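So that we are looking at the same thing, I have put the structure below in structure tokens.
For this view, one protein chain was removed and the others were kept in their places.
So that you can tell them apart, the chains are marked A, B and C in the order they are listed, and the count of residues begins at 1 in each.
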Amino acid sequence: MSTAAAAPVKTMPEHHYLNATYGIRSWLLTVDHKRIALLYLASVTFFFFIGGFFAMMIRLHLLTPSGYLLSADTYNRMFTMHGVAMIFFFLIPSIPAVLGNFLIPLMIGAKDLAFPKINLLSWYVYVVGGAFTLYSMVSGGLDTGWTFYTPLSTVYSNSAVAPAVVGIFITGFSSILTGLNFLVTIHTMRAPGMTWFRLPMFVWAHYATSIVMILGTPVIAITLALAGMERLFGLGFFNPAMGGDPILFQHLFWFYSHPAVYIMILPAMGVISELIPTFARKQLFGYHFVAAASLAIAVIGFLVWTHHMFLTGQSTYAALVFSFLTFLVAIPSAVKTFNWVATLYGGSISFDTPMLYAFGFLGLFLIGGLTGLFLGCLGTDIHIHDTYFVVAHFHYIMVGGAIMGYLGGLHFWWPKMTGRMYPEWLARISALILFVGFNLTFFPQFLLGYLGMPRRYHVYPPEFQVYNVMSTAGASILAIGYLLPMIYLTWAAFCGKVAGDNPWPATGLEWKTQSPPLTENFEVTPVVTWEPYDFHNRPDLGLDAVAANGVVPAHGDD
Amino acid sequence: MQSPLPFFPEQASNFAGNVDALFSYILVTAIFFTVLVSLLAIFAAFRYRRKNASDIGAEIHGNTALEIGWTLIPLILALGMFAWGAVIYVNYRTAPKDTLDIYVIGKQWMWKLQQPNGRKEINELHIPVNRNIKLILGSEDVIHNFYVPAFRVKMDVVPGRYNTMWFRPTKVGKYHFFCSQYCGTNHALMGGWVIVQDPAEYAAWLSGESGDVSPVSAGEKLFTQLACTTCHVSNGTGRGPSLNGVYGAKVLLADGSIVTADEGYIRESILQPKAKIVAGYQPVMPTFQGLVTEEQILNLTAYIKSLQTQPVPAKGAGVAPATSGKK
Amino acid sequence: MHRTGELYGQFKTLEQQKESATLGMWIFLITEVMFFGGIMLAYALNRHVYFPAFAAGSNTLSLKLGGFNTVVLLASSFTMAVAVWSSQVGKKTLISIFLLLTITLGFVFFGVKYVEYSQKFHHHLVPGKKFDIFYCVNNPAGCPDVDAPELMEESKLLDEAKAADPDLNAHAQLYYSAYFGMTGLHALHMVIGAGLLFWLLKGSLAGRFTPQWNTPVDLVGLYWHFVDIVWIYLFPLLYLIDRHK
Partner (left out) sequence: MSEQEHSEHIVPPATYLAIILTLLFLTGTTIWAAFVNLGRFNIVVALAIATLKATLVVLFFMHAKYSPKRTKLIILAGIFWLALLLGMTLSDYITRVDYRGVRFPISQVSQQLPAQRG
């Protein structure tokens, strides 16, 4: 562990948000952002395992070319419900609603979010939306693909499309309310001295994410509302048989759903931007550039949506413009990556579990991001669009990127959330299992894609089998990698070693209060006098003020 | 396939070489950056690993020159990729004048293709080598996508509008084509073969459509065309029973009775499918009343008769097992 | 979080609370803009492609009712603005009076909307299987509220449109999809607004709003004005297409 053995035996604080009140009502009616975060944690975990179960079925089924496990209809339901559960009910709320909810007020020195009741409401909205979607899953399932392309979804599908659409429509408002709450909180609730450029990068990332949430989500809401009304009442905007245009649906859908990818990855980037400076004990390299890159991604991310539609018959001019903008949005991600690596330089690096996740994130995000270039590039997209290449690419970003960030963040802040440490070695091993299993699952899919295996096939020509077998083998390793943290984190929450206020130690405001924090977060409102990630002027952290390990480079810094 | 772990699919069109070259360019760039960043990270992780528990890192805030550098260099490389990709795409979306135009209709879950002289094919496309081919794509129901990996081309088939795609096959052979836009239940079965032939061979094929096809092969074609195959899968895994060996055999019905599958039964099953439901199956088959002519029913019957000699699957067969069926 | 008077525990001052609430409302209104944006896009595209059908559809709407409702809604915005002013200067009775006026105007709007919707329903102009843009022309008996000269005019108009667009009925249905989609969403927002106004009225009758603390009045005002703005666009887009024929 990181701290010296000098510390006496730590004990849990007497009063904290977990024991402030008792009983089921105290949880279901709580307006404490920390408790709401835990409610979200439970519900997104639930959907993660539902989605994971579908994923397992998919991979098992694809072990042989003729797919022995499921019928075509069942398989189609599996991949659709996998996508819906994972994207709308796990990835989008995961980091913002769990870690963001818990940490943003703590990080900026506030007692709570600006609108605690709206925060609770957003969880209930999520639950109601989730219930509708679950109902769709058990009452006939959903077989339209998570993209709901019309007219398949509005006219031809025989599955329970309407309840799923209603569910996602409702859940959208949970996302909007969360984003709204974060934006207002970051604007108006910062503690004295917490200027914009003293904000932790996690907060910047959530600021950018919230912009996407409030501007994009309403568009998917109205789009799904129109699609739902088309299915139920025959409205006709997206139905070619009535003179409507299915491509319009795709425009509206991707106007949200492409930026939604940034809702998933930006918060993970925020987590990584916390982990790397903390475990390298060094300022984040190029703080202003990393912050600006977050905003740039949020804004340019809105200008690239039709790169999902290059082969729909879109106009050539539009395709050129959108492809160009797609290459532009790659740049801020590259800038972030370089800055993270540069942060390592001259640091004092430890390999605690969160840092292993950060390294894992770096590697996987690098591959995921760079393979995006193949898809954003018009020439190669003609070939690999709608193949397994796409599947591999977005799993590298969303599973490799977002979930690595999420798990890294959970490990990092678990002592803050529960007051207790997780078992370090078990955690390191499972991070490793996760990394290996992930690559084995998804790397072969790049090869499958370039060979030309289309997505969403329940059977496939035998020449694709080798890579499918590898992928399924990897998936079973991956499943263990996800089950382990779930088990030991739960165990640690009750029985782990008491962590103390700042076990790492880290520089953020959230570590200046007790673990777990009080209901009102801080006994007195803190006053911020230090720069973010500054280990040098923080005697309170109990570290050497001299860079013992660091050979300060003679050149190359300013 | 050639190697056990293949990477590039076969190159068989004018676009294949260029797309692969562009792919390789991006790949080399991507590998370069992956290796560079990974090595730097690994190097830093070892060189700057923590030696004492209370060590902290050096005081480095950032470097504007570096930031500008690593913004501009990727930008320039990316713009190169964009430009090259744009050239290929514009070329692909702008068909030359002298094309052989073929109409392609996608419907759940089959392809109907028509040559300029009117000859129609199902799930098969014959084309001459080294001719510019333009496909004009339409859909009868949902969005499909016509995709030939060996040619590196694909295009969505959107109902309510007609998209086009073009290519020039450069190698005689037989290549897979797929539907690569998810289109419902049997999306994965909605594929076929592109058969690239010598011009002479193609001309012979084009003119060779015989007027009198045997009822069995006409029925077989109809069986696919009417999408019977999507449910009556011969290995018994479909939503409908396999029809192998059905003709002349005893069939156990859902109400427990047993009938012999003769011509009358087959005809009734086509026109009034809900009248006699085979045990273990749902009444999901639509009626073909008014959709098939008498002649077509005869052809279908002839084809189903011809399946008499086919192996009966252990499960999912229309034939009643010898022991069951007694009330 | 416990509450001291009107100040919630997470805030330090009333100003901070008001600032947060106002900022939150504005951000919410932006999401509303994007929400209506989606359907506006569907409208814009289809109007461009099926202009004759959209013009014909628009001409079957009653300009009198639409225009009247526009005036009503603008007036309600005015009364709302005055209600906000009353709360700012502490005229407690005036707040209630002007809130009541606003609510009344809102209900006048609903009433007219109800008349319009039921007319469209009887004229078979609601999208669905029964939709028939020629219904009144072909069944004058089914539309007793349309008099003969109007019917003549409508018949001429539809014939012209039919000449320009052979698939007039299907595309006019798209127009009516846009009409019901947009006005329906707008009406839904009005209903929510009316609910909020009642809540305000309750508060103002209890004398809750003072010059020091009138945030709810201010915020509901913002929302009500936004709904008014939506109608300011809907009116010309839906009622005024190609009226000069």
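The rule is short, and it goes like this: a contact is a pair of C-beta atoms (placed from the backbone, for glycine too) under 8 Å apart; a residue touches a chain by one contact, two chains touch by 3 or more.
These numbers were taken from a predicted model, which means no experiment stands behind them.
From the options C:K156, C:K202 or C:R243, the residue with contact to the unseen chain in the full assembly is C:R243. Only one of A:G67, A:P96 or A:G244 touches the chain withheld from this view, namely A:G244. Of C:L7, C:L100, C:L157 or C:I232, it is C:I232 that touches the chain left out of the display. Contact with the chain that does not appear here is found for just one residue of C:V33, C:L65 or C:L205, C:V33. Looking at chain C, the residues touching the absent chain are 15-16, 19, 22-23, 26-27, 29-30, 33-34, 37-38, 40-41, 44-45, 48-49, 63, 67, 70-71, 74-75, 77-78, 80-82, 85, 88-89, 166-167, 221-222, 225-226, 228-229, 232-233, 235-237, 240-244. For chain A, the residues in touch with the chain missing from this view are 187-188, 190, 215, 219, 240-241, 243-245, 247-248, 251-252, 255, 302-303, 306, 313-318, 321.
Quick note on the criterion: only the chains that are shown with their structure count from here on.
Among the remaining chains, the Cα-based centre furthest from that of chain C is the centre of B. With centres taken as mean C-alpha coordinates, the chain found closest to the middle of all protein C-alpha atoms is A.
Chain B and chain C have Cα centroids separated by 48 Å. Inter-chain spacing, taken between the CA centroids of chain A and chain B, is 33 Å. Chain C has its Cα centroid 38 Å from the Cα centroid of chain A.
Counting partners per residue, chain A has 243-245 as the residues that reach two or more other chains. Residue positions of chain B in touch with at least two other chains are not found. Within the complex formed with chain A, the chain C residues making contact are 1, 8-12, 16, 19-20, 23-24, 27-28, 30-39, 41-42, 45-46, 50, 127-129, 167, 170-171, 173-174, 177-178, 181.
Residue ranges of chain B in contact with chain A, taken from their complex: 1, 4-9, 15, 18-19, 22-23, 26-27, 29-30, 33-34, 37-38, 40-41, 44-45, 48-64, 66-67, 70-71, 74-75, 78-79, 81-82, 84-90, 92-94, 108, 141-143, 145, 147, 149-150, 152-156, 158-161, 163, 176, 178-189, 237, 239.
Those residues of chain A lying in contact with chain C across their complex are 31, 110-116, 176, 180-181, 183-185, 187-189, 214-219, 221-223, 226, 229, 233-237, 242-245, 248, 251-252, 520, 525.
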